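For reference, the structure I am asking about is given below.
As you look at this complex, bear in mind that one protein chain is not there, while each of the others sits in place.
Going by the order they are written in, the chains are A, B and C; count residues from 1 in each one.
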Amino acid sequence: MNTEALIPKIGVVTKITQETPDVKTFQVVGLDGKKVFEHKPGQCAMLSVPGVGEGMFSITSSPTNKEYMEFSIKKCGCVTSWLHAMEPGQQITIRGPYGNGFPVDTDFLGKDLLVIAGGIGLAPVRSVINYCRDNHEKYGSIQVIYGSRSKDDLVKYKEIIDEWENDPNMIVNLTIDREQEGWDGHVGFVPNYVKELNPDTSKTVIMCGPPVMIKFSLAGLKELGFKETQVYTTFELRMKCGIGKCGRCNIGNKYVCKDGPVFRFDQMDELPNEY
Amino acid sequence: MQGMMINRAKELLRDGTVNRVLGWQAGEFVYDITPAVFETEEELDEGFVYNGFCGNNLSKYLVKETLKEGKILVFLKPCDTYSFNQLLTEHRIDREKVYVVGIPCEGKTSGEMLKSKGISGITGISEDGDNFIVDTVYGQTTIAKADALEERCKTCKSKKHVAYDELIGEDGEVLDSHRFDMVAKLEAMTPDERFAFWRGQLSKCIRCNACRNVCPACTCEQCVFDNPKSGIAQKAAADSFEENMFHIIRAFHVAGRCTDCGECSRVCPQNIPLHLLNRKFIKDIDELYGDYQAGAEVGTRAPLTNYTQDDVEPSIVYHREGK
Amino acid sequence: MPNEVKAFKPKIVAFCCNWCSYAGADLAGTNRLTYPADVKIIRVPCSCRVNPMFILRAFQRGADGVILCGCHPGDCHYTTGNYYARRRMTLLFSMLDFLGIEKERTRVEWVSAAEGAKFAATMNDFVATVTALGENKRLEDLRCKE
Partner (left out) sequence: MLKISLDKLGSLFDAIAEKEALYIPADKAGQPQYMRYQTGMQMTEALNTVRSAKDFFFPQTENLVNFKVSGKTIEIIDPRTEQEDFVVFGVRGCDVRSFSILDKVFLVDPIDTYYENRRKHGTIVSMACTRPSETCFCHTFGIDAAEPEGDAVCWKTEDALYIKANTEKGEALIEKIRPMLEESDDSAVEAQKAATREILGKLPLANFSTEKFGGDVLLKAFNSEKWASLSEACLGCGTCTFVCPTCQCYDIRDYDTGHGIQRFRCWDSCMYSDFTLMAGGQPRLTQKERFRQRFMHKLVYFPANNNGEYGCVGCGRCLSKCPISMNIVKVAKSLEGDL
């Protein structure tokens, strides 16, 4: 770990891709053109625009990408608006990696994975999906159930269509909330779609999305026979330090930035319901 | 007094006039009293107190309480009633949902006041005429009530209730308080002396926001100091400028609306005489725009949202030596 | 002189109302009346747009003097704005004085669109006053000093 935990490094934004009307993906490298640091799938980094603020963002790219890191960021506050307004070549500051990440080296080994994501919730799980694809010999099949408000709001749509759907090891189920012209896929909310698809209960589930999606999807999974010990999610809380000291991401005796952001649902049951 | 108040509160609860009672609850050491809402007669019997340590001005809680269901009984001391009127003027309280019982006040003290007199290890306090008899682990001490009074009570402006549905005890009179004496004393100093005085005081500030949060005039939904878009949101004064700015703006935002209840100075953990800033504004307003007591009546127009065509020019500040 | 002291040139912020004083400043310019270049004008829709915080923030950012110019009382474009501004500024300036901050650093002047000469004269006079006072030390923010 970096000995000067609170002093960031400089990152250069080399490429910005408009994913959806309010989501952009940023490619970041260090001043030397290489990755700023290595990370595990599901870990986060603190990005900041000096003078505007700092924010914790999940690293969207897989650790197997050795060239750069990617962040898919939705525009919703001060820092994100600023990030969205910037142009390639802009420097930002970056520190990390933070958090525990998904247990890809332990619990996930050899398992079939079911990834359930909604909206921008794809950002943290894309890292684990691509990591497992690149190391497919260590994992079973990957099923992705991903939904968004509309076709235009599906993050990383191109990658999903071009790469994931052509991966023999993957099943991709997409859904959107409302009927839309040019969409011949499934229409409906994610929790209902999960129940319709009736996935095999031997799978390990990774879930990320808006709280209401998580709530109903979890209930649906339980109905299908999944256990809480099989389901992982990743949290979002306000963070300032990223190193478990500043106190605001504290839930029970856990600090989301340090002990999380990935939790298994049975672990969450032991924590106060304050997230 | 306490007994009469409890009995009256019980009656009003019983006959359904109110469904809650806002008062004071006893603590660990006689003096550490917490404002509390009582819902049943049993709760009143268990914890309700009224004594010389019930300094909290309860009127601000009504902003929150009158948003709830039903009518609430509140006990207000004379100076609290001014804050109550001011909140009514600003439409922050639903008058229909409050039943005000005015209670007399002989001035309040606090544990902090006793401690500032060198009394420590307090195990009990009893009243004996004009004195407090304080039992401590180091023996018994007697202190005159008049000496132990809070600063704001030593210069009490009024024993008269300006708003109530009913009164317990006799109503008092508006007093000639000499409350501007300290302000006048500061005004008579040289600017250098004043600067030194205020730097000494304001540099103690830890920006806990107690003065703001307790103030019955500070009822903004979001304070300018908490609004990240204001450009001056600060959690801590990183520079002496910010200490000055916070206190100038805090006092300015309540200028003309401050009833001089003195809660700001009472709660300041660093004992900064914040009321002097408010009183400076009140004194200036009185002198320049005519006497005005915020909260004396409901519906009056505050001096800063008012004007006359022949108001003095700001240049008067250059010519008012010793004011 | 062995150690030449750089002459102190104060930074002045002038809040000028759009309808009178800003036009007055314009007129001063077109009439080629001179006033020091250290006066930075901030145009505001009305003198009563000026929040006490604006004055303080100007000092924070390094101003040595702050002046507010508006329409003459009675001539406000919005009828009454400057009456409110007058009360506010009177109380604010009095409070600054109460805290021991030099009262000559702040000023309010009423300057109409026709008073180019008054604008220039006011600024010259104010700059001279603030120059005599020296640097703003009592309401400075050390972080903003270079």
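Operating definition for what follows: a residue touches a chain if its C-beta (ideal position, glycine included) is under 8 Å from a C-beta of that chain, and two chains touch if they have at least 3 such contacts.
What you see is a predicted model, and the numbers here were worked out from it, not measured in a lab.
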| item | value |
| --- | --- |
| Omitted chain's touching partners, listed by label | A, B, C |
| Chain not shown: contacting residue from A:Gly89, A:Gly110 or A:Gly225 | A:Gly89 |
| Contact residue for the chain not shown (choose from B:Pro35, B:Gly172 or B:Pro191) | B:Pro35 |
| Residue among B:Gly27, B:Pro104 or B:Pro191 touching the omitted chain | B:Gly27 |
| Contact footprint on chain C, counting only the chain that is left out | 61-62, 143-144, 146 |
| Interface with the unshown chain - residue positions in chain A | 1-10, 48, 50-54, 76-78, 80, 87, 89-93, 211, 236-238, 240-241, 243, 245-248, 250-253, 270, 272, 274-275 |
| Touching residues (missing chain, whole complex) on chain B | 27-29, 31-37, 56, 61, 111-112, 115-116, 120-123, 136-138, 200-201, 204, 206-210, 212-214, 226, 228, 235-238, 263, 266-267, 269-271 |
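FYI, only the chains that are shown with their structure count from here on.
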| item | value |
| --- | --- |
| Chain contact graph, described as a line, ring, star, complete graph or other shape | other |
| Relative to chain B, chain with the most remote C-alpha centre | A |
| Distance-to-centre winner among chains (Cα means, whole assembly as reference) | B |
| Length of the line joining the C-alpha centres of chain A and chain C, rounded to whole Å | 53 |
| Rounded Å distance, chain B centre to chain C centre (Cα mean) | 36 |
| Per-residue overlap in chain B, given as positions that touch at least 2 other chains | none |
| Touching two or more other chains - residues of chain A | none |
| Residue ranges of chain B in contact with chain C within the complex | 183, 186-187, 191-199, 224, 231-232, 238-242, 244-245, 248-249, 251-252, 255, 277, 280-281, 284-285, 288-289, 303-309, 311-318, 320 |
| Of all residues in chain C, those that touch chain B in their complex | 52-53, 56-57, 59-60, 73-74, 80, 83-84, 86-104, 107-108, 138-143 |
